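One chain of protein is taken out of this complex; the other chains stay put.
Naming follows writing order (A and B), and every chain is counted from residue 1.
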Amino acid sequence: MSTPILQARNVTKSYPGVKALDNVNLTLMPGEIHALLGENGAGKSTLIKYLTGVHQADSGTLLIGGEERNFANPSDSTAAGVGVVHQERNVIREFTVAENIVLSRTPKKCGFIDWKKVNSEAARCLALMDLDIDPGTPISSLSSAQIQLVEIARALYTETKVLLLDEPTASISDAEAAKLFKVIHRLKADGAAILFVSHKLDEVYAHCDTVSVLRDGKTVLSDAALADHPQDEIVNVMVGRSLASLVTPERTVDSTQEPVLELRNVTTTAGHGGISLQVRPGEILGLYGLVGAGRTELAHAILGRERITEGELLVNGHTAKIRSVRDALHEHGIGYVTESRKEEGVFLDQNITRNVAATTWGKLAGPLGVVGAGRERELVAKYIDELSIKVSSQDQLAGQLSGGNQQKVSLAKWLAADPRILIIDEPTIGIDVRTKRSFYELIWGLAEKGLAILLISSDLAEMITLADRIVVMDSFTLAGTVDNTHHYDTMSQDVIRLIHAKALV
Amino acid sequence: MKFKLPATMGSQYLVLIATIVLGAILLGVSSGGNFFGPVSMQTFFQFLAVPILIGLAQMITLAVGQLNLAIGAIGGVAACLAAVMVADWGFNPWLGGLVALVVGAVAGIANGILVVVTKINGFIVTLATMTVLLGVQYALVNTRTISADNWKSVAALGKASWFGLPAIFVIAIIVAVMVGLAFKFTTTGRHLLASGDNEHAATLAGISNDRSLTIAHGASGLIAGFAGFISFTSLPGVNQSVGGDWLLSSFAAPIIGGVSLTGGTVAVFGTVLAAFVVRLVDSARAEFQLAPAWVNLVIGAVILGTVALGRLRETRETAKAGMLRARVANHRINAAAVENTAAEEVKL
Partner (left out) sequence: MTHAASPAGAEKRRQGINFRRYLTSPQSFLVLIILVLVGVIGAAKPNAFNGAFVVAPLLTSIAIFTIVGLAQMMVLSIGQMNIAVGNMAAFGAMFTGMAFDLWDMPFLVGLLVGLVAGSIIGGLTGWIIARTGVNSFIVTLAMSFALLGLVPTVYSMLSPGSAFTSKPDGMEFLGRGTFLDVCMVGYCGPAAIPVMVVPVLIVVLFVGGLYARTKLGREILLTGANIKAAELSAIPTNKRVVLVHAISGALAAFAGILLATSTGSFTPAIGNEFMLQSFLGPILGGTLLAGGYISVTGTFLGITLALLIRRGLELFGAGVEMLNIFLGLILLVALSAERIRTVRRRRPVEVPAETPPDTPSEKEAIPSGASA
């Protein structure tokens, strides 16, 4: 057996209060495609950041080609032949495609940048990826998917013995993914090792040789041959605690009731066309789609942050002109639990009271706009209790809470405002399984009370668990609707088919 | 290598050039041609050197997403120290000039190190160092004006003329060209821009942002010191007011020239052109015998107009992108509908 190209042994990395990586082991052999699987927050991205010198571990060893190495920063790992494409896009938007590709080692002649070589080198990398992009184009003019492909080309610029790909296919089309796999197989044939992180198990089974699974920062399956482990088993290993204990309530939606929120053939400034949907009181309508399908943008259009140029938005059967989030809440009773809680959902540097009460001051304020501190705290205490938010006191800063509790604070803020329609955008990203479940119960409870809920999520399992109906979006249009039968397999096939049928047009 | 300008930037340069040409013609006509006379032209370019230099000094800090309020104070201290060294302590005038540059670079690097080490907002760091340096400048010269007669050999440079243009203007242009080349052809220059554009991505590409910040502040200080040296050579005397009015104009040139405050861009040519525009406004003011205050009023309005227009263009572009997407979306729906009806018709 040959020496592994990359081997990580007993890697542990802690953040205050939590172990992000706990004795993780990973071995990459030359000429293999190795799948790294795990739920959101299992530690996959943290491991990749350790392997590329972005983070340092508390303990553990890293061997490259059998030699012990310690990457202090990303350039060390590049020099050692470890190429990487991170999950999020990392480019210099003011630079051209070519310069972004060669940035880590710009070709020089007599101490000055050799622009001719920059472009030819970049063209070479782009050709490897079969990409028809002029190296001289400003990278800001490319789409997010194209930028991702350029980043993969960039990883090929330096001599790459190991290529780490963190969810490379999450936001690119099937045709582009096919190109990517062609390159991966070529690299494999040349003896490189590829670490492939993906949530799409079909892809994994089609292309990978070996597999490792992370759960809560621990390696629960290490360097196993993929052929030995069928898909069901892998899923069980990933999830660990089975979601079976979650009792799905019997839900019925009174379809005779008039919809509280309705879109009729809406075109928006964000780029939506022909969107029609209805949400009834007590109904959970799922809005599913891949990243970039325009779901959050549609929520923003309903809230008046994007304008509706054609078609109609109806609230309670009346045409509504909504100009701002404030309008949406105060005039029409629409609340919006935002997608990214850290940037938009909570005020990290403010205390819980301020965070939850933010939407209610209008109601609490007396003459001269004076807010009674007592009434404010009472109200907030009620929601802390109701949502069982774990806080040491109301004066704790929101930034000091865990992700799940932050998300509850964000939800509490909207419940305090007493809306009739609630748009909930990606509520459980990066939240552990237990909190997730309590969230599901909360959302069911809200629907039970008669709230109309528009749920946006990219987690199909979550959609099928929660939603009464699922509307599938693709490229800013509706691809179709799937009624919830709670049969995961058939439903997911229906949904995927809808997305793909549209993509072919 | 072709110098291809992005379309938007090219149009901005065109606007600036058109403004300059038009302004110059108007001034020429209204002054009965006097504006284009040798004396008038000589003064015009003579007083263009410092605005160009301080604009460049500010532009370099803006490139990394920082700003430098201490440019005037650095230049003032550099000029005053050189003057005191020569006049009071009997040093060689050229050595004094060299010290001015060194002082500028040292002060700039100090700014950079403070920003990097304390992680404090660059605005406040340079506000603080500006205050300190103003104190130092005052301590150096008090209320005196040290006459340029003390350094006649250096002052000759300030009056010299190369290729029919004032030497100091030519020097400023040479500095501008060097800065431009450094940002285009050296990795250090590109790294400054990368750090200014996206710190995280720059780190991942192995670029040290701390190094970029220190170098940018250092270079900015050096050029500010150079502007101090130019004042030292060209002014009839040096006193505590040198550099006092540089703060606002140092921002005016790069901002009007198209440099963004968020970092990642430079526009050397634009900055130089904008300095021309500012200088023209000043000449017009002199021509029409208005109070000096008018210049500030006009420049304030121009800055506001420039940034507001840039912003407007941005929003319009996003709106256009949205409209395009909506059209594609609607088109797809219609196409699908046509197909469906076609299929149904076939069935029938």
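Throughout what follows, a residue touches a chain if its C-beta (ideal position, glycine included) is under 8 Å from a C-beta of that chain, and two chains touch if they have at least 3 such contacts.
Predicted model only: the values in this text are computed from it and were never measured.
Only one of B:43, B:92 or B:118 touches the chain withheld from this view, namely B:118. Across B:16, B:252, B:268 or B:284, the residue that sits in touch with the chain not pictured is B:252.
Across the entire complex, the residue among B:65, B:218, B:243 or B:270 in touch with the chain not shown is B:65.
Taking the complete complex into account, A:328 is the one of A:328, A:389 or A:495 that touches the chain left out.
Here the missing chain is touched by one residue of B:261, B:324 or B:342, and it is B:261.
Where subunit B meets the omitted chain, the residues involved are 65-67, 114, 118-125, 127-139, 142, 200, 248, 251-252, 255, 261-263, 291, 293-301, 303-304, 307-308, 311-312. Seen across the whole complex, the unshown chain contacts subunit A at 15-20, 40-43, 46, 55, 216-217, 324-326, 328-330, 336, 338, 342-351, 353-354, 357-359, 361-362, 364-365, 368-371, 373, 392-393, 395-397, 399-404, 413, 417, 430-432.
By our rule, only the chains that are shown with their structure count from here on.
If you check the complex, the residues on subunit B that touch subunit A are 1, 4, 6, 184-187, 190, 193-194, 197-198, 200-207, 264-265, 319, 321-333, 335-336. Of all residues in subunit A, only 52, 54, 73-75, 78, 86, 90-95, 99, 103-104, 106, 108, 111-113, 115-116, 136, 138, 267-274, 306, 309, 475-477, 502, 505 touch subunit B in the complex they form.
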